[in-house]
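Here the complex is missing a single protein chain, while all its other protein chains stay put.
Moving on to chain A:
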Amino acid sequence: MAAVHGDAHGHDDHHPSGIMRWVTTTNHKDIGTMYLWFSFTMFLIGGFLAMGIRAELYQPGIQILQPELFNQFTTLHGLIMVFGAIMPAFVGFANWQVPLMIGAPDMAFARMNNWSFWLLPVAGTLLVSSFFVPGGAAAGGWTFYPPLSTQGGLGVDLMIFAVHILGASSIMGSINIITTILNMRAPGMTLMKMPMFVWTWLITAYLLVLVMPVLAGVVTMLLTDRHFGTSFFNAAGGGDPVMFQHIFWFFGHPEVYIMILPAFGIVSEIIPTFARKPLFGYSSMVYATASIAILSCVVWAHHMFTAGMPTVGQLFFMYATMLIAVPTGVKVFNWTATMWRGSMTFETPMLFAIGFIFLFVIGGFSGVICAIVPIDIQVQDTYYVIAHFHYVLVSGALFSLFAGVYYWLPKWTGNMYNETLGKWHFWLSMFFFNLTFFVQHFLGLAGMPRRIPDYNLQFADFNMVSSIGAFGFGLTQLLFLYIVISCIRSGEKSPEKPWDGATTLEWTHLPCPAPYHSFEKPPIVK
């Protein structure tokens, strides 16, 4: 320990202060912090849009948002949450945690790291400002299918540029993460000794460099179709709008695993810590993660069962999709087995991790249901699908992010968060989340279509319940903001090792808070 403290003193901070510190910083901790604040800001903006959507759907009829604006809200809600909130948040975690967990002094390419962050506010601004251009923001759904996306106005162009920039940022971030993990591990840290979070991010980063360029390609085709006379997706010119869906989902399905694999990683760190047992089936966890990543590349057309496809194609994509349940099941059983007969305590990170497992399994099962072709044809584009992917993205990805923030806040800030308020945050989130989304299963099964500002009277009651849940969930997240700020500004000083069950390098080899420069001399891992 003494050596570590000496390290911290040897490098008196000689970085610029004030705003320039953040603009010019190449420190992985600073950049990680900026990623997290950026994504939280986008989360609030995307959340505001969600509140608008739910306010309109509170009652049948058109009350608040005209249909055109409603469509812009749903489209931008999806884009902002996926590309602006969830993905950058995980990159923020990777920035903070990957070097700390593998005993590296910083990310491999510190300057590129700075650049890949500072692209994000540009893209975020483009997305948000597209509401204020003539014709408004993109309104054809977050999947921007042609012909709507080839016909829209300036807002669609802004969205295309934003997606380009976000893609470039993600690719640079991934290259950085892969290089850091493969080249900069501390001596003795073999691949199969890496913490699960690092493993999941390594695989996620490979998925990102695999599919992000394809997304860049498909939005470029959209752009040239719109402005340069090509007809990739224009039937009259010999193109095919259905081809867009194939190429988009070739990116889009791995993308959903890009958003959930790091979540698996975070939960795989938290469960062993609070069960005070090593992770059950570590190597099967690694192989399961890799299998999910590989399978995710051959299931894309399950999003398109109703787009027209030969039966043999439907069968292939149905079986391939259901196969993903196997490695996912391996993971869930491993987490449960880790908790089995552990000395468990239920601090906020653990509550969110268990909540994650519980609700993610519900989302996983409704995913298997949606994979079945005849059922999918029935529920395609209904609220059942909305409920399904919010169970995996909100109570999956987002809950794991909350769990991770509570878990590592003491390491990042040196202060403890307020445990009572943290528990309130969990239970309120849990209650309101289910209030919002569980009833949407019923709405979907009854046939309520998505992306519609008005609906039949028979859907009124469940929509009101869902809206009340959504307002509650939204307000609860302001409590989270308060908890984090009060932890940073006036939190109780954290003990050196607040979680006695933690075994990864950042807890065993570094003080709380982690010094600005850490692991300049790599630790030896036995």
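FYI, contacts are C-beta pairs under 8 Å (C-beta built on N, C-alpha and C of every residue); 3 or more make two chains touch, one makes a residue touch a chain; residues count from 1.
Quick note on the criterion: contacts and distances are computed from a predicted model.
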{"item": "Chain not displayed: protein name in its UniProt record (\"Putative tricarboxylic transport membrane protein\", \"RNA polymerase sigma-70 factor, sigma-E family\", \"Cytochrome c oxidase assembly protein CtaG\" or \"Branched-chain amino acid ABC transporter permease\")", "value": "\"Cytochrome c oxidase assembly protein CtaG\""}
{"item": "Option from A:44, A:148, A:175 or A:323 whose C-beta touches the chain left out", "value": "A:175"}
{"item": "Sole contact to the chain not displayed, among A:184, A:387 or A:416", "value": "A:184"}
{"item": "Sole contact to the chain not displayed, among A:193, A:246 or A:497", "value": "A:246"}
{"item": "Candidate in contact with the missing chain, chosen from A:31, A:85 or A:108", "value": "A:108"}
{"item": "Contacts of chain A with the absent chain, listed as residue ranges", "value": "108-109, 171, 174-175, 178-179, 182-184, 209-218, 221, 229, 231-232, 234-238, 240, 242-243, 246-247, 250, 308, 310"}
